[in-house]
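Note that this complex is displayed minus one protein chain, with the remaining chains in position.
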Amino acid sequence: MTVWAAMLTATLIMVVIASVLAVVLRDLLAAVLALGAQGLLLSLAFYLLQAPDVAIAQAGVGAALTTAIFLLAIWKTRRKEEE
Amino acid sequence: MTEAIKIETGQGYWAPLIFVVALLGVLILAVLIWSRGRREYKRGTEQELPFLSGEKVENPRVGALHLYWGLAEALRPLLERLRGWHSGNINEYAGWFLVILAVVVLLVLA
Amino acid sequence: MIGNLPFVVCVILVALGLWTLVAKRNLIKLVIGIGLIESGVNLFLVSLGYVHGGIPPIYTYAPSGAPMVLPTPQALTLTSIVIGVATTALMLAFAVVIYRHKGTLDARKIRDLRG
Partner (left out) sequence: MSAHAPILAIAVPLLGGFATPLLAKLHKRIRDLWVLLIVLFVGVAVGYVAVHVFTQGIWVYVLGARHPQETVVSGGFPIRIMLVVDAMGAFMGVITALMALVAFPAALKYLPEEEGKTLALTLGSLLLAGIMGMAYTGDLFNFFVFLEVTSIAACALIGFRTWTSRAPEAAFKTMLLFSVSGLLFLLAVAFLYGEYGALNLAYVSVLLRGSAVDRLALALFLGALLMKAAAAPVHFWAPDAYGEAPAVKALLLVVNTQVSLYGLWRVLFTLYGGILDTTVGWLVVAMGLLTMVVAAFMALAQTDLGRLVAYGAVSQIGYMLLGVGVGLVTMSGRPDYGLVAMKGGIFHMLNDALTVGLLFLCVAAVELVKGTRDLRELGGLGHGLPEVALFFLVASLALAGIPPLNGFASKILIYEGSFRASPILAAVAVLTSILLLAVFARAFQGAFLGPRVNVEVRVPWPILVSMGVLAVGILILGLVPGFFVEAMVTPAAKALWLGRSLYLSAVLGG
């Protein structure tokens, strides 16, 4: 197992963990931050998969901009999920 | 030209212009029969006013919801169930999408 | 070698997203679910194009000899990311408007349109 494969495996496992957190966390702010982390990790995975241009787009648009829009929406509504 | 006025339906054809001519014939016949009827109807008398069980009705409007009251009443269990199905809950709508997706996958892969 | 790991992760992400749509009631959570499905599909596309030992398809003068990673799926992914942001923003805007009217984001309570 090369260093590259180990890094990709670790990244992908962290992507899954962040995704699960984004779904199960009841605090929407935390969930959105988990989604943002997932986006960044995904961008790292894209970089490792030899797609640097996609990685840049994913980090800038897919992770940062999306998270900003989510934060704006939460700021305009409420932070906790209903029971 | 005959092609333009009719469409083949496999077992026969549908020619609307012939239908219209026949319809006009039937209408003329109906008007003829109607015109031979007795003329007892008088405008401006009580004959024009609506009565319900011998009582005069002030606002004789039958609302749309009262039309087919019997049909709607008979179908009530079905209609209530169908309305319950359109529950407005987005989770259920997404669930139905998953159900259809599962059915399609099973059908196609089988 | 990494084998099928990216594809397994894609399946997990898509399944997780679909489960969110059915099981979660908060509208913003539903939009998060859409985001997860989208990242799953994007990862699938990028993994499709990956060639082991390939070079990124972004050079004007590519080093000779090495195979190139397929450029088409990467272009598709770029398009998909941008479209994803647009849909997410639109859905969140509607969620905010709904909250302003109803004071809640609970899917069970946002049922004016039924029957």
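Per-chain numbering from 1; labels A, B and C assigned in written order.
By definition in this document, contacts are C-beta pairs under 8 Å (C-beta built on N, C-alpha and C of every residue); 3 or more make two chains touch, one makes a residue touch a chain.
Predicted, not measured: the structure shown is a model, and the values here were computed from it.
K.L.:
Name every shown chain in contact with the chain that has been left out of the document.
P.N.:
Spelled out, the missing chain touches these shown chains: B, C.
K.L.:
Kindly note down the residues of chain B that lie in touch with the hidden chain.
P.N.:
Looking at chain B, the ones touching the missing chain are residues 3-12, 14, 16-17, 19-20, 23, 59-65, 67-68, 71-72, 75, 78-79, 82-83, 85-86, 90, 93-94, 96-97, 99-101, 103-105, 107-110.
K.L.:
List every residue of chain C that touches the chain not included in the displayed model.
P.N.:
These residues of chain C touch the chain that is not shown: 14, 18, 21, 27, 30-31, 34, 37-38, 41, 44-45, 48, 70, 72-73, 76, 79-80, 83, 86-87, 90-91, 94-95, 97-98, 101-102, 110, 112-113, 115.
Please note the rule applied: only the chains that are shown with their structure count from here on.
K.L.:
How many angstrom lie between the CA centroids of chain B and chain C, rounded to a whole number?
P.N.:
46
K.L.:
For chain A versus chain C, what separation do you get between their C-alpha means, in angstrom?
P.N.:
10
K.L.:
What residues in chain C touch two or more of the other chains?
P.N.:
In chain C, the residues touching two or more other chains are 24-25.
K.L.:
Could you pull out the residues of chain B that touch at least 2 other chains?
P.N.:
In chain B, no residue touches at least two other chains, as defined above.
K.L.:
Under the definition above, what is the set of chain C residues touching chain A in their complex?
P.N.:
Those residues of chain C that touch chain A are 1-2, 5-6, 9, 12-13, 16, 19-20, 24-26, 28-29, 31-33, 35-36, 39, 42-43, 46-47, 49-51, 54-56, 58, 69, 74, 77-78, 81-82, 84-85, 88-89, 92-93, 95-96, 99-100, 104-106.
K.L.:
State the interface residues of chain A toward chain C in the complex, per the touch definition above.
P.N.:
5, 8-9, 12, 15-16, 19-20, 22-23, 28, 31-32, 35, 38-39, 42, 45-46, 49-54, 57-58, 61-62, 65-66, 69-70, 72-74, 76-78, 81-82
K.L.:
So in the complex, the part of chain C that touches chain B is made up of which residues?
P.N.:
Checking each residue of chain C against chain B gives 18, 21-25, 27, 30, 107-108, 110-115.
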